[in-house]
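Below: one structure in structure tokens.
Of the protein chains in this complex, all but one are displayed in their positions.
Presenting subunit A:
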Amino acid sequence: MSNKVLAKGLAGALAASVALVPMMASAGELVIESWRNDDIDIWNDKIIPAFNEQHPDIKVSFTPTPPTEYNASVNAKLAGGTAGDLITCRPFDASLELYKQGNLTALDDLKGMDNFSDVAKSAWQTDDGSATFCLPMASVIHGFIYNKEAFEEVGVEVPQTSEEFYAALDKIKEEGSYIPMAMGTADQWESATMGFQNIGPNHWKGEAGRKALIDGSAKFTDKPYVDTFTELATWKNYLPDGYEAISYPDAQNLFTLGRAAVYPAGSWDISLFNNQADFAFGAFPPPAPAGSDTCYISDHTDIALGLNAKSDNAAEAKIFLEWMTGSEFAELYSNALPGFFSLSKHNVEITDPVANEFVSWRQECESTIRNSYQILSRGAPNLENELWNLSAQVINGTISPTDAGAGAEAGLAKWYAPHQ
């Protein structure tokens, strides 16, 4: 008898689980794919509840993957038909390719799309600008965050020129109680993103230099790029001992524990530092050489949200996207995530002082984006990966700045006609 009961029970459980699986997926719950696993609390506690106040019947869940795995996992999920309804978009080619493969829906007719400038949309448009396939969310700005107490203790001022910057670092090093600059090369990307792309725009004159690389009139072997690598090579004098094995979280911790004076930053670091650092910190833009009349900053269009073309909940997803074009989301997002600056035209008041400092540079300096992102990372070898490797090697001292420039140029010349 007991066997029969068991068999019936098992069959019942099996039937129930088979019946439940599709039900769970089709209950109109929007799933957001993202690489921002740091933001899970903000989405769950602030953004999604704010949305649900207006649309209580649409359930939204935020399911991030670690940043380095995101592209691989979302591509695989889209190919396998198991991806969420809303896909967080990397800028330029990664998302463009998803659109070309038919994985993302064009969003040009979305209500509220005109709240975004053409520059903001450019990172998520086809090359001819005919279709926009992701809703721009935010940009991030590069610069340096510094420990105010350390600067006071050592007696250095916030540097205005690159000469003052390196003099200040030298002084901090000489004084000895602080590591001049907290960064490592173990993860490689900081060397390129917080190093090369941070100080570079002052050398290659922002957009002018970036566009010159794309049309082929400038090469990585030219002076501005080699100069950037040369400047980067001097950083090794200011980094902590054993920086070759120091990872990104190590560097963040060195700074928030008050052991380092300067931290080459992306504005996204602000919220972590607000939580962890118990000293006052400020920020300054990458200092240009003395006598330059303009300063340039990397104000990188970083993050957007697209609609999975195969979503079963497209109607609900569009309601969510429309809500995101409004001023409420812009306000909420910019302030919940200080350091991510809304790309919409709404006038957003930023309450965080350091984030406000970052965004104020938009008035004084010319903005540009990272030079490897548009078009140039389309081929193999991949320019962005090359720049990670070369920038880390330049700082490690295993390659000369000239060879690094030649290496990046050779990689580009291999597949990109304007550089051949």
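FYI, a residue touches a chain if its C-beta (ideal position, glycine included) is under 8 Å from a C-beta of that chain, and two chains touch if they have at least 3 such contacts; residues count from 1.
Basically, contacts and distances are computed from a predicted model.
The listed choices are "Cupredoxin domain-containing protein", "NADH-quinone oxidoreductase subunit M", "ABC transporter permease" or "Putative outer membrane starch-binding protein"; the UniProt protein name belonging to the chain that is not shown reads "ABC transporter permease".
When the whole complex is considered, the residue among A:G112, A:P240, A:G258 or A:G326 that touches the unshown chain is A:P240.
Although one chain is not drawn, the whole complex shows that of A:N37, A:N75 or A:T161 it is A:N75 that touches it.
Contact with the chain not shown here comes from a single listed residue; of A:D38, A:E97 or A:E364, that residue is A:E97. Of the residues in subunit A, those that touch the hidden partner chain are 68, 71-73, 75-76, 90, 92-94, 97, 100-101, 184-189, 240-247, 250, 253-254, 372-373, 377, 380-385, 388-389, 392-393, 396, 398-399, 411, 414.
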